[in-house]
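A single protein chain has been omitted from the complex, and every remaining protein chain is retained in its original position.
Should a chain be cited, it is by its letter among A and B, assigned in written order, with residues numbered from 1 in that chain.
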Amino acid sequence: MTLLRVETLSKQFGGIAAVDGLSFAVEAGTIHSIIGPNGAGKTTVLNLVTGVYAPSRGAVYLDGAMVSGKPPYELAACGLSRTFQNLQIYTSMTALENVMVGRHLRLDRRLLPSLLRFPGVVRRDEAARDRCIELMEFVGCGRYVDADAASLPYGALKRLEIARALATEPKLLLLDEPAAGLNATESREVDAVIKKIAAQGITVILVEHDMKMVMGISDRILVLNHGRKLTEGAPDEIAAHPDVIAAYLGAAA
Amino acid sequence: MTSTFLQFLFSGLTLGAIYALAGLGFSIIYNASHVINFAQGEFLMIGAMATVSLVGLGLPLELAIPLAVAIAAAVGVALARFAVVPAGDASVVTVIIITIGASILLRGVAQVVWDKEFHALPAFSGTVPISVLGATMLPQSLWVMGVSLAAILALGWFFGRTMAGKAMLAVSYSRLGAQLVGVPIRRVLLTSFALSAGLGAIGGIVVAPITFTSYEAGVMLGLKGFSAAVLGGLGNGLGAVLGGLVVGIAEAMSAGYLSSAYKDATAFVIILVVLFFLPNGLLGHKGSERV
Partner (left out) sequence: MTSDVHASAAPARRGGLARALLRPRTGGLGLLALVIALLPLALPNAYAYDVAINAGLNAIVCVGLNLLIGYAGQISLGHAAFFGLGAYASGILTTRYGWPAPGALAAGAVLVGVLAFAVARPVLRLKGHYLAMATLGLGVIISIVLNTESWITGGPDGLMLDDLTVLGWTLAGDHTWYGIVGVTLLLTVWLALNLIDSPVGRALRALHGTEIGAQVVGVDTAHYKVLAFVVSAVIAAVAGSLFAHYAGMITPGKAGFMKSVELVTMVVFGGMASTFGAIVGAVSLTVLPQLLVAFEDYESIVLGLIMIGTMVFMRRGLFVTLLDLAKSWRRS
């Protein structure tokens, strides 16, 4: 079953077409990776899918319904959640509170009950707290529960964003370079976390430069270059594809 | 009919020229440091009050004015050096409090150095009204418009043609980039305060024969200048001039045709309406947040 469908999606920034007529589909329950050289448009695709940017042309469909043009907070309610390449952490809150914001849509958000601290609000907050501690342990930053988010090391913040995204209980999780800046051991740990997430039935779109990770865990890989689809296929097809090798070597040279 | 309109237009242009100078002062500092200097109005006040005092001491106007402008510029540099530079990269609110604190401080100093009275400066070339197309106009208004225009043109030349001016513009485009090519960021900041303080002082001085001055005269002038700068789009010099003229003319028209009690509200009504449709001002460019 197709969970996400992107049709002739384009995004212009001034004169540059960051994404240019891109179409692809993501099957439910899979790990779908997007790779490509720097500036290929990977982050822009995530921004378009999650509503951070409105597309210049084209459309995004989630479960068959058109969702492009909706703001991010409505898409979150539709079951989309994501992490950021350059972290978006709430720096004046504790690590646990960061994750608890991820529960936002599942808590009592009315003003009056919050102001008067109704027992229902407190009870659901307590439950959310326990659930979020579990999530932090699940992604491997459990020891920072009470710490101020601003004091966490980089690697822990990357995991914290994953925990926060999971706290929304998404259908589709979009990860933007979760392993960037991590050492080899940490990368393997994040690798394992993503596999566990997928095993729970959450569909994952993964943007990553770490080829070992991408080749190891992806069901399907989309290769972008200059905002366009270079090719798409299973990991072994991609690894052997001459254009991919050329694009990467070309970009490296 | 047309003569009353012309009359209002003249007084609007006179006011607008002053607001434009004040607005330019905001923009110059904003470009160099991303600081909104709420003490900008006090530079206008200091210029006018200092000139009044110096003339009172027996100095001729030709000497008193440059001296007063220099005093204001020195105050500007001191403000930058002792209040803005030490704040470093503090948040917007923090810096706003600092410059508001500076404006209160400067008003307090003015109260002690001078007094709480209103003062007038003699008009530069008499008070015999000139009649233009049926409307009358004070010679001092011509001074205001002429001097403002000259100051604006001089600024244009400074930023467009001189190395120092270009360096300051470079900082406004990219602080880091300017730093990398060796622009002395700190000196640019101090210069920008000196420049906008001097500019403000000039505005305050030329308008003082028309509006009188007192230690509190800078408050509204400053706020109107801020409106002019925001209206045009912060950091946009041409925008500030345009914004100043729009605010000045609208104020004179509403005072003339609607109600003089509400003339001070005009600038703020315009600003709210414009920001409602153009959140970055008339000539401001919108940047998309990058994540």
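Here, a residue touches a chain if its C-beta (ideal position, glycine included) is under 8 Å from a C-beta of that chain, and two chains touch if they have at least 3 such contacts.
None of these values were measured; they are calculated from a predicted model.
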item: From A:Glu7, A:Glu97 or A:Asp219, residue that would touch the chain that is not displayed; value: A:Glu97
item: Residue in contact with the excluded chain [from B:Ala17, B:Ala32, B:Ala80 or B:Leu106]; value: B:Leu106
item: Which of A:Met1, A:Ala65, A:Leu111 or A:Ala199 contacts the chain that the document leaves out; value: A:Leu111
item: Contact set of subunit A toward the excluded chain (per top definition); value: 50-52, 71-73, 75-77, 80-82, 84, 88-93, 97-98, 100-105, 107-111, 113-117, 121, 125-126, 130, 133, 145-146, 164-165, 167-168
item: Contact set of subunit B toward the excluded chain (per top definition); value: 30, 36, 82-83, 86-87, 90, 92-98, 100-109, 111-112, 219, 223, 226-227, 230, 234, 259, 261-262, 264-265, 267-269, 271-272, 275-276, 279-281, 289, 291
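To be clear about the criterion, only the chains that are shown with their structure count from here on.
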item: Whole-Å gap between the CA centroids of subunit A and subunit B; value: 48
